[in-house]
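Of the protein chains in this complex, all but one are displayed in their positions.
Letters A, B and C mark the chains in the order given here, with residues in each chain numbered from 1 onward.
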Amino acid sequence: MEFAFTGDQLAFRDAVRDLLAKECPPSVVRAAWTNADGRSGDGRSGGGAWLALGAMGVLGALVPESANGLGLTELDVVLLAEETGRAALPEPFVEHVFVGAPLVFADHPGVVTGELTVTAGDPLIPWAGSADVLVRLDPDPAVALGRGAKLDLLTSVDGSRRLARLIDATDARPLTRAELSLAFWRGNLGYSAQLLGLARQMLDLTVAYTVDRKQFGAPIGSFQAIKHQLANVRIGIEFAAPLVYRAAHSLAVGDSGAAVHVSMAKAQAAGVATNAARTALQCHGAIGYSYEYDLHLWMKRAWALASTWGDAAWHRERVARAILDVTNETGEQK
Amino acid sequence: MEFAFTGDQLAFRDAVRDLLAKECPPSVVRAAWTNADGRSGDGRSGGGAWLALGAMGVLGALVPESANGLGLTELDVVLLAEETGRAALPEPFVEHVFVGAPLVFADHPGVVTGELTVTAGDPLIPWAGSADVLVRLDPDPAVALGRGAKLDLLTSVDGSRRLARLIDATDARPLTRAELSLAFWRGNLGYSAQLLGLARQMLDLTVAYTVDRKQFGAPIGSFQAIKHQLANVRIGIEFAAPLVYRAAHSLAVGDSGAAVHVSMAKAQAAGVATNAARTALQCHGAIGYSYEYDLHLWMKRAWALASTWGDAAWHRERVARAILDVTNETGEQK
Amino acid sequence: MDLTWSPSEQQFRAEVRAWLAANVPPEPLPSGDTKAGFALHLEWERKLFDARWAVVSWPEESGGRGASLWEWLIFEEEYYRAGAPQRVTQNGIFLLAPTIFEFGTPAQQDRYLPTMASGEESWCQGWSEPDAGSDLAGIRSTATRDPSAGGWRLNGQKTWTTRGAFCTHLFGLFRTDPSAERHRGLTYFLVPLDTPGVTVRGFGRLDGDEGFAEVFFEDALVTDDLVLGGVDQGWSVAMATTGSERGLTLRSPGRFLATAERLVALARERGADAIDGSVRGRVAQAYIDAEAYQLQTLQTVTRVTAGDPPGAESSLTKVFWSELDVSLHETALDLLGAEAELESAWMKGYEFALSGPIYAGTNEIQRNVIAERVLGLPRK
Partner (left out) sequence: MDLTWSPSEQQFRAEVRAWLAANVPPEPLPSGDTKAGFALHLEWERKLFDARWAVVSWPEESGGRGASLWEWLIFEEEYYRAGAPQRVTQNGIFLLAPTIFEFGTPAQQDRYLPTMASGEESWCQGWSEPDAGSDLAGIRSTATRDPSAGGWRLNGQKTWTTRGAFCTHLFGLFRTDPSAERHRGLTYFLVPLDTPGVTVRGFGRLDGDEGFAEVFFEDALVTDDLVLGGVDQGWSVAMATTGSERGLTLRSPGRFLATAERLVALARERGADAIDGSVRGRVAQAYIDAEAYQLQTLQTVTRVTAGDPPGAESSLTKVFWSELDVSLHETALDLLGAEAELESAWMKGYEFALSGPIYAGTNEIQRNVIAERVLGLPRK
């Protein structure tokens, strides 16, 4: 029994964290809101961060080595997703790395390096307009080409998430039930990890602000009302993270409870991130409510990811079904 | 439009409050836990408080004047129930005044003065062993004689509430559907008011204690962590009371929404009282956890009343049905 | 207790409803927190004013109808139910006007009230400063007497001024006695924003609209007749408006009842069975809370009408409505599921609702007030 990441896994995370610190500061996230494609650069190939991740091999992390991927498992990349959440990376990271690339690398080898971008949605597809390959989980699960696809564009509260419904697909191929299921649970694992990273970042940002900000002659962080709200966020993070990591492990080893474990992770991480957002805003006060301050970039990403691919209530109900209704839930199916 | 009680209604409440302050101090409540009948005295006819309430005419308040009752409405007695909650009166006040007496006064005139005690349950009947007349709402709604009734005695967390199921009834007469419905909603109104009074008393007790108790060189009531918890209880009370009073008014005037209004009142009052109990205990610390300290007498009454005759979730679901499912909910039926 | 409306009140309601039915724009106006939207909202305000619905509770001579608090409640209920445009003039009408009625000279009342009611002049509140948010006593902006110029020189900066970039006037607090501490030595000024030396820079709020502004003062000269309620009396004068900001006037139950009705409609439309059980319970709870808020307001208005004004209790109200507003919208977004993140009136409403627990005294401050002034817990 050992509940810890390996030195390699932690080193990989640190490398990605450093990369994002350099390539994806808040200014890049903010810029993405007004970019043509809502991404960290402004070409179809994504920006500096995306290219660098591609160069590092991260974009093909779950693709078999036989196809020039890194042949890694969910457990090796879950911390990377957490870091992209912490940085609010405006790229289809989960959609590409966790969901799309492992599904389409055979027909579209370019996704392994990031030369091609694949994204996915259920049903709303983020960054669909700038992607080369689209994966639609619902309705009619299918893989389609970005070029020539008929999209119904929609606006997300997160200005970088350019959403679309795929209405009419070119050269679409249907997904098998197994592909659909794996894609759905891997995606939810990725979102859970990103929500965790978002929560950590919002907490750090708020701690720093409340240590600094003085009112009534003292740092507001010295008031119990602030302390206890932030302590609760920290507690929430402490007891959400292990569920996320366990879910990654379960998918990696093919545990029969994997789907339920992912639902537990998503329910918990969504709750923690939305609570972190609410608390961060309240502890900041008016400045946190300003568009010019960065907090809202994280808050809105958190709102979006918390409700996409099943919100907390939906995943909690999945767990309820597993423990209350079904007697031997294999969790293998969506 | 006038949302306020009349001078008479307030004077009546004050009279009962004074009576209870004199006849039902905490020592009487505590004594009831070990009394033979769990009531404020130790004879079948109840104790000082019960006799005094009878002498005041309160026990027959909802009985028509033609039958020597006071011929009052739910609106006239709701504040009295609140006071009996505040005092944690160990007597079948709601069961007798709100539910039983108006149902059985014709066959049992003694209930009007309190010479006879009537109690009621759904299905658990409090103080059944010491009552002359029993009303069972469920199963098989009926009125029965206390003498000779076969009872299955049960123990409540509230040592004064001597519970029983009525298994075999003597001279039972069935309740009509209308009787049953009115009894159920009146009872829930009475319990809502008592829960409100219990919450107020637990809050007052805790405020007094936290002003007094010093730790870390200051009254613990000066710490924000205590202040904000108690402020939340006070807010809860502020916005539960009007729902309780409105429900009383709706029953009094026969408003078609009365049943839903009572469910709103019970759901809110139950939530406020249980939260007040939890907060009061936490703010007291170890002393509040001591059997010798009075707080638990109120806490346990609150737990009992919050779950009896439909708990908060049950009543909230009644409201949900009224606003979401049924298109024209008359609320007339249980 | 009488929970029915009198014939004349019912008549009043019918009149309001009819007028709104005939005049509320079929399509919602663009956000009043944008330059273009603000202008369109002012046109609507003018329309309200011409029909004497802009300030129903004001005396007739100032453009009102001398409506009772009860009628005002009815008006608000109907206004929100009809989905009529937000009141971009509300900060003047609800925060400043009561102060002018109470402390203004007859000249000030004649000069400012009618133009405020008609929307001809629009007012923003200049209280918060970079270092004075929750702690208003930290105000540093100054007003220095300039005898030669026959007035006062304003210097300093205000910020988080709602719709400051679109308004014509600002009412604000400035320090006139630099030696005085905390709440003393402040004066309440009425400042035309076109005064030389005043610069306004609008900036975005959570939803991106330019609903906030910073206002900079550099030796801006304001004449003596722009002092409201006496030099160095600013704090006590201002408290009258926080009273109304926190209390009844801004938060009529109609607003939350209307939102609750829309929430219920949304839930029915999603299909009552399709709804998760826990969310279903929260819909019911939010609906119950909206009714609780209305009933508590009826209780308060009854008391106020009987001449017993609300004191620190208004803090109870502020915490409750602001958290109710958040949970009404949160619940609606949960009903929307994966579509919650899409641009919608619910998301916009949620973003707005999130400001409730912050402005007009954060809910943390309100809880302190409740604990100390309502419950009597020790300050220290």
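Everything below uses one rule, namely that contacts are C-beta pairs under 8 Å (C-beta built on N, C-alpha and C of every residue); 3 or more make two chains touch, one makes a residue touch a chain.
Small disclaimer: the values here were computed from a predicted structure and weren't measured.
Enquirer: Among B:Ser27, B:Ser66 or B:Thr155, which one is in touch with the chain left out?
Expert: B:Thr155
Enquirer: Touching the hidden chain in the complete assembly: which of A:Cys24, A:Val58, A:Leu75 or A:Met299 does that?
Expert: A:Leu75
Enquirer: I need the residue numbers on chain A that touch the omitted chain, in ascending order.
Expert: 1-6, 75, 203, 207, 210-211, 218-219, 221-222, 224, 226-228, 230-232, 234-235, 238-243, 245-246, 249, 264, 267-268, 313, 316-317, 319-320, 323-325
Enquirer: For chain C, which residues touch the unseen chain?
Expert: 276-278, 280-282
Enquirer: Considering the entire assembly, which residues of chain B contact the chain that has been omitted?
Expert: 122-124, 154-159, 161, 163, 214-216, 220, 223, 225-226, 278, 281-282, 285-287, 289-292, 296, 303-304, 307-311, 313-314, 316-317
In this section, only the chains that are shown with their structure count from here on.
Enquirer: Quick one: report the Å distance separating chain A from chain B, using the average Cα coordinate of each chain.
Expert: Once rounded, the distance between the two centres reads 51 Å.
Enquirer: Between chain A and chain C, what distance separates the C-alpha centroids? Give it in angstrom.
Expert: 38
Enquirer: Residues of chain C touching 2+ other chains?
Expert: Touching at least two other chains: 364, 367.
Enquirer: Please list all residues of chain A that touch 2 or more other chains.
Expert: 223, 225
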